[in-house]
Each structure stands twice: as structure tokens, then as C-alpha cells.
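For this depiction, one protein chain was excluded, whereas all remaining protein chains were kept in their positions.
Chain lettering (A, B and C) follows the sequence in which the chains are written, and residue indices restart at 1 in each chain.
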Amino acid sequence: MNLHEYQARALLKTAGIPMLDGDVASTPTEAEAIARRLGGKVVIKAQVHAGGRGKAGGVKLARNTAEALDHATQILGMQIKGLTVNKVLVVPAADIATESYLGLVMDRESQAPVFMVSSAGGVDIEEVAAKTPEKIVRLAVDPTYGLLPHQALTLGFSLYRDFNQVKAAARIMEQLYGVFTGNGCSLAEINPLVTTPAGQVLALDAKIVIDDNELFWRPELGLMRDDSAEEPSEAAARRANLSFIKLEGNVGCVVNGAGLAMATMDLVKYYGGEPANFLDIGGSSSPEKVINALKIITTDPRVRAILFNIFGGITRTDDVANGIVEATRQFKVKVPIVIRLTGTNESEAIRILEKVGMTALSDMDEAVQRVVQLARKAA
Amino acid sequence: MNLHEYQARALLKTAGIPMLDGDVASTPTEAEAIARRLGGKVVIKAQVHAGGRGKAGGVKLARNTAEALDHATQILGMQIKGLTVNKVLVVPAADIATESYLGLVMDRESQAPVFMVSSAGGVDIEEVAAKTPEKIVRLAVDPTYGLLPHQALTLGFSLYRDFNQVKAAARIMEQLYGVFTGNGCSLAEINPLVTTPAGQVLALDAKIVIDDNELFWRPELGLMRDDSAEEPSEAAARRANLSFIKLEGNVGCVVNGAGLAMATMDLVKYYGGEPANFLDIGGSSSPEKVINALKIITTDPRVRAILFNIFGGITRTDDVANGIVEATRQFKVKVPIVIRLTGTNESEAIRILEKVGMTALSDMDEAVQRVVQLARKAA
Amino acid sequence: MSIFVDRNTRLLVQGITGREGAFHARQMIEYGTAVVAGVTPGKGGQKFEGRVPVFNTVADAVRHTGANCAVIYVPPMAAAGAIFEAVDAGIPLVVCITEGIPVMHMSRVMPFVRSHGARLIGPNCPGLITPGESKVGIIPGNICTPGRVGLVSRSGTLTYEVVNQLTRNGIGQSTCVGIGGDPIIGTDFIDCLRAFQEDPGTEAIVMIGEIGGTDEQRAAAFVKERVTKPVVGFIAGQTAPKGRRMGHAGAIISGSSGTAEEKLGAFETAGVDIMRRPVDVVALLEKRLGALSKR
Partner (left out) sequence: MSIFVDRNTRLLVQGITGREGAFHARQMIEYGTAVVAGVTPGKGGQKFEGRVPVFNTVADAVRHTGANCAVIYVPPMAAAGAIFEAVDAGIPLVVCITEGIPVMHMSRVMPFVRSHGARLIGPNCPGLITPGESKVGIIPGNICTPGRVGLVSRSGTLTYEVVNQLTRNGIGQSTCVGIGGDPIIGTDFIDCLRAFQEDPGTEAIVMIGEIGGTDEQRAAAFVKERVTKPVVGFIAGQTAPKGRRMGHAGAIISGSSGTAEEKLGAFETAGVDIMRRPVDVVALLEKRLGALSKR
């Protein structure tokens, strides 16, 4: 789960990381009031889960309160990569001497949290990683010992020469590590970490991603989720406990298992089609889940045909068949459905489908070819 | 540093460990008021750092408020092993179904915190350890991982059959481990851990010892120290940063280094004397320390002679000589002093002493024999 | 022959009285796996299905039954603790089926597993099966048949799909291992490739990867250096968008890293035969093995 910048800032602030004062606004007048309190010269930043906010006009410098009102009026309500801006963050415009990057990510290869630190901050760190990897210092933290004092200092030395700044940075590393482990993060990033002309070390912008698996333990973090910042069909799927991602194609896919779901999408593409979505109904899928899945997929007007690809292991194919029958009873599905199912209770499933005049295939390749053909015809 | 029972209870309570309500009183009327609030039937417990409170009459059951007043009046102000009782703890008298022992100690051999758990609680656990060691379950906790859930449960199963009690005990283990690591304990003990007839698991009495080396980090714990519960000369020595323990003999000892101090005491005994104290002035000892040491030793009227045994390494023997000279200038030392010093700046030290008519020996054996002789003569 | 599990596997089921645990314990017993014990704290002393003894702790179970493998079906909030318990009790092979364990938990579990010399398979995996000998986990037994092809996969149902193709075409399996779809897993492709390479009962290897991470790339390098047996590979997620978690917590393309193209490129360099479709596995294996494997 991605946090908005203002939410990430709040977590960093609680941990004591030095930052400029700032606040979030939902209306231009709120933004204006904050700008006035902060002395007029501020930056207005759109709070959306999309990269490239700056290029899209979502981040603007205001030299005075009046400009702050103008910019906030422009930015609030604007669309960035299909997402509406509902909130802006208002922060003082900082005088900056240096910009660094400071990231902490759960690294799959070292199986541990890894710090990535670079004095080449402020820009896209992936660009730095690709072009000048030697400018990034990486340090894996053994989570059983936590970030050791000398490790934090070493990272600090990699950024600054002034020992007070080194110590300030080391302290921020420790605080960031605390935020990371304390909130079940998979990413916690400060970019840029700046020094002011007076020598102070400050976190200017923050990004935090929470491991979805942590939310069960941490309902208070779950409350930070901003549904309005998501694709509406994806938010609906999440509420229905379906793993769903919307794509641009016209072949709707309902599959059990993430790997098989991806392989199904790939096969649609292989046979010349375009998948409309990724959808995994999971292992022990009830008819209810199938109904919800069909509801969500059929709201996409681009979908021309729907494929069910079910390999019954724990999943009972008769449950799925019942779900399909029940769904088509509840609402009219206007596009053709191709059903492939095999495995647990397969013959029972076929009986259920045949009773309502539906048929099922048992071969995945055949099913995918058929659905691609149907979608093409309907397009 | 030993905590009083009421202080230990406060730490356990903060951690959420279930206990009977109770409070501490400094006067009989305070104790009476607490007893009234608790319903009358209470136990009054002397708060002193001494074992065997019960046998000494420091723990009494009161059947009603009037008896509580009586008992508190008796106990407050009484002497237990030379220590005056200034406070009593008043707790409800619990109905007890079973009594267990639950201890967590920093174990030198396993170099880790070790749980010691026994369903034979309430009595002296060392007696259990000596006579029926099989009744004690020991479990070392790797401090890098902390107490793991299955370890806490296993300890719970070693105490109870009822699964709710097992879970309650496991939770208490986890809480006690938190108290232990969170407060820098070298010992944290619940004895007895009881079950009530209704099945509840409760901590009835608690004992906590804090590692003195932790107090630097934890000034809030240092505030819990009760000077009045210490030998006055030991409290004075502690405030002067001297490592001092009062004994029953008549040969005062001032030594640098703990091992040499013990060996000096042993040698006093070997030659037929009795050491009056253990005193280590430490490594880098200033004249100031020597003055304080002499002040503390000479307040003991039993001391008949004083031995300095200084092996100069880091310790400069001239510093010690200066301290002795300065001390005898500041106050009159009425008993003979035998000085043995060797090592760093030895000849300078001898010069300093000789200037005021003192002499020094260089051999430890000779010095100890001399001081024992002098003490015997003066006795 | 096989890897990791066989006739000598004495299995303990953690969470045997839970809904999932009970269902799959029955399936494993039916398949013929030696399920010697179950563990559910507080239910020690019971018998599962009237014959498998249930214990309060793994240590008790090991002491009384000599279990040498544990499979975990406990909810995500208790799963890391269950792995710690199994490893602490000296179990050398621990298979964790549970999905949804926080990655942070796994990062603390792994040093413990390694320092105790144990092997963890999973979490968030279907387990493994040596057809005809031992099934540990949830892979449907009826789609497998004994043989000489080793299979390792990050996926569940996609594995079944491929295994099913093999079995239907008369190609048996030595062992099928689902290593799991999480970012941090106990056993990776290389571990399995090494084991299959050393297993005299395995003649060819099928490797089913997906987008996210670099495990397949490192595995490909390992194949190039150390594996002399034919390897056939598949990567799921060629049509997956960047930056989105495709169901599996581990199936996510970060920046330009972990894409299907990158992984397929690594396969190609390493001489791994690439399956474009799951069904291709049969033709590719037959080409490499000839009639020999059809035993």
C-alpha cells in the first residue's frame, strides 16, 4: 500500500526526523491559510499516487500567499495519469545547499532491509542506479541485530564531510530504520535529504510503501488507504478480496492462482489478443467470489469476451461453475464467456454448466484461442 | 541495584502483568486507608532489601482494617537485619489454588537471559534447585531473537494443564521478558505466580535487580534507589564512586583493583586478621578518591589499623601518596596506617610520604603481616 | 530417486486441527505420505482421524514420533512463529504453505533457519511431491506420476498445469517443488537445480519462473556453470505492467528490473530451452530426452 507524501511525512515526524513544517489542504483557501502561516513562500504539491508529478504540473513554487492560492486552485482537482488530485501538501520553500538520496528497501536477494544512499539525490534514483551505480552506497541490515551504530555512521560518512552532518544523517538513518520496521514497510525513502546553507540536515520529501501483509496487524495504517487514489474497479476488487489489476485489452480473464493468471494473460497475447485484466480468485474460491469477479470485469465497457481458466486443486471447479451460473442469473452478461476447467470435481462442474446450456473446455490452449477469436469478432 | 517489591510491582504493572491491586504506605494510617479501600483483608509487607522478611515478622495477614492498622504500626520502624522498615506494601489477601515460580536471570554460562520456571513455587527456589532440580525448567533466550512465541508457550505448558492458564502464563513470560530487557535487569522474578480458585493467573510478589551498569542510560531507574535501605557508609562510598563493602573485621583496606582487593582481604585473614571492608579505589585514582576512602573507613569505630595496598599500573602511586598526605592534613587518623605501594612513580611516592615522616613497604606479604600485628595490638 | 522428500519422510503437520491443515493432512495421508504427528497448542493428547497423535509443541512431537519434516498450515499471524518452532525443535526440512506472512517476519526467520542448518521451502508455496512416495503440501497427487523429470516453480496452479501436461503425455516426475511466490523464500531455484543436478533419479529439469526479482537470472547463470542436465524454462508475466503486484507478493517489476524479457534473455544465454506456452513443455522435453524419459 502506497502512502501519500503527507502521510509518510507524518510517520517520519513521529520518529523525530527533522523536516520543514508543512500541512495538507483539501481546498485552495486551506492551502492559502497554511501558506500564510508558513510565511508565504511555499511549494504546493499534488498528493497522488503517480510518478512525475512535477512534469505534470502538480508541484509548483509560490512566491507569496496569493500565488499559493492560485497554484492550489489549479492543482486541486487536476488529473494526473488518470487520478484526480484531492489534496495538496503545502511546505515552505527551502534554501538548499546539497541534495542526497536515502532509501531503505526490503531486498529480496539479501533477504534483509537494505539502505541505498547517494549524494546524487533529488533526481530519479533509478537513473543514477542505471548510469552511475558507483554513486549509490548499499548496506544490508541484519534484522536480528538492527542497524548498528557504526553502520549508520558509515552511511553518514558516505554523504557528508562535516562530522555534525554525518552524525545528523546517522541519526536520521536510525530513525528511518525505526519507521521502516515499526510500520512494516517494504520501502521508506527520503528524496531529497538536503542540507541547508546553515548546515542543517532535513528530509524534504518522503515516500513510504507498506507491505500489504502487515495491514492485518496494523489496522491504523490501513485507515490511511486512499480509495479515491485507486482505479475504482481495483478498489472494488480489493474490497471483495480479489487480486485484480486493470489493463487496456478486451479479453477479461478470471483465473485461480497468480502464476496461472499471468500465464493466461501471456497466452491471450500469444494468440493475438489483449488481456483486459489480471484477476486471481485465489485458492479456496466460493461462488460469491466468482460473482464479484464477473461483476467487476463486466463493468469495463472495453471487455468483448471473458475467459475462465480454472485448474482445480484446492479450488473446487463445481464452486466456480455454481458461481458462473448464479452470476448470469443475477445480471445479464452481454459478452461471450469461454470456460476452461479441469481438476477437482470437474465432472460435477460440467454437469452444472450443461444444465443451463453452458459448456466447458478442458484444455487451456484451446480455450484461450477460442476467447481471443470471440473478442476479435465482437470488437 | 535491588528494587523494593512495590517498585518491582510498578514495572510489572506497566508491562500489563496481571496483579492484585495494592499500594505502598509510609505511615500506619496510610496503610489503614489502603486496607479499607481494598476491603479490609490484606497482607502488610515490609519493604526492605533483606531476605527472610516473613520469618522476621515483616509480613503479616490482617483480617480487617483495624488489624491492618495494628500490623502496619508494628512493622513500620522495625529493624530487619539491621535495616529500618520505612515503607509497607498493602495488598489484598488472595485466595490461592496453586503457587509457581517464574524467574528470568542473566546467565553468565549461557551468556543470555535464562528463564527458570517451576510449579514448586512460593518457597525458596534455591532449595528447590538444590534438592529437586528436575522440578525447574530452564530455557535460555537468544537475545537477538527475543523470547519466541513457542518458547513462551512451552514454559506455560510446563506450569499448567488448562490451556487458558497456559496462554495466560505465556503472555506473562513475554511481558516479564519485556520488563527484563526494557529495564536492564539482571534478575526479574515473580514468586509466587499463583492461580486463583477461579482460574486466573496472577503475579503475587516480584523481585527485580537492575544491572548497575545500566543506570547511566536509565536515570529514571536510578531515582528508585533507596539510600536509607543501604549501609550508610556504603551509600556514602557509592556517591564518592568507590566500590566499597562493609565487613565485620578491624583491618581497614584501601586497594586498587577488585581482584587485588579481595586477595588483600584474604591475606589479612591468612595472617590471622579480619578485614573491615572491601574497597577498590579503581584504576585512575585521584588524591580526592583516596581522601574519601580514608574518610569512609575511619568512620567505622571497629577499625584498628588501615592498610593501603597499591600496585601502580594506570594508578599513579604518587597520586595515592598525595591523597594520604592530604587526608591526614584534613583530619586526624587515629589508627596506624601501613602503606604498601609499588609500580608507576613509586620513588616519587616514597619521597612524598617521607617528607611527612611516613614510610612505605614494597612487598604485599610484609605489609599485610605488619597491619595485622598493629590491629591486634590496638584491639 | 528424488530430492528433499521420499519414503523416509516422517511428516508432522503444524495446524493439523485447523480447517486447511485438517483437509490437507487427510489428502496427504490418502496419498500415502507418512504423517506421523500433528501439532496444535492446547490440543495435545488428541488423535487426528483417530490415529495421528496431536501434540502441544513441535518439540514434543519430534521426541515422541521422530518426525523429520514439518508442513505448516497456520494463519499468517502465527506462521513465522511456527517456522521458528519447527527449526528450533531440530526439524531439518520445513515446508510453509501459508500465504500472507509479512516480509519483515521472513527477514527475521531466515537467519535463524540458516544458522540452524535447516531448509525452509516457501512460504506461500504449494509444497512438494515425490510422486508415489511422499506428498508434502497441497499439490494434487492425482496429476503427478513417478518419473525422471524434476520440476521447480514459483507458482501453484501454473505448476499443476505443467505437471498435468507432463503426466498426460507419459512424462513422469522425480520431484515437483513449489518454492513460493513471496519476495523472501527459504529455498530458491538454485537450491533445487543443485539438488536435481546431483539426483541420479532426475534426467531433465523444468523451471517455471515469473516476473519480479532476479532469482531466475541467477539460476540461469548457475545452469550455465553447473548444470549438465537439460533444462526447460517458462516465465509467467510477459504482459504484466510495471510496478504492480501481480497477486504474488514477489511478482512485481521494480523499475526496469525483474521483467520477463530480462529473465528469458538470461535463459537463452544459459542454454535453457524456452517454453512460450505451458504446453510446449512436452515437445521440448521429448526433443531433449528422446524416448528414454518415457518410463
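To be clear about the criterion, a residue touches a chain if its C-beta (ideal position, glycine included) is under 8 Å from a C-beta of that chain, and two chains touch if they have at least 3 such contacts.
The shown structure was predicted, so the numbers you read here are calculated from the model rather than taken from an experiment.
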Partner chains on view for the chain not depicted: A, B
Given B:L3, B:I136, B:A229 or B:M265, the one touching the chain that is not displayed: B:M265
Which residue of B:G40, B:P92 or B:P143 touches the chain not shown here: B:P143
Contact set of subunit A toward the excluded chain (per top definition): 145, 148-151, 153-154, 157, 163, 166-167
Residue numbers in subunit B that touch the chain omitted from display: 106, 108-109, 111-113, 126, 129-130, 142-144, 181, 184, 186, 211-214, 216-217, 243, 245, 247, 255-263, 265-270, 275, 278, 280, 283-284, 311-315, 342-344, 364-365
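One rule holds in what follows: only the chains that are shown with their structure count from here on.
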Chains partitioned by contact, subunit A not counted: one piece
Of all other chains, the one whose Cα centre sits farthest from subunit A: B
Subunit A and subunit C, separation of their C-alpha mean positions in angstrom: 28
Junction residues of subunit B - those touching two or more other chains: 145
Where subunit C touches two or more other chains at once, by residue number: 108, 112
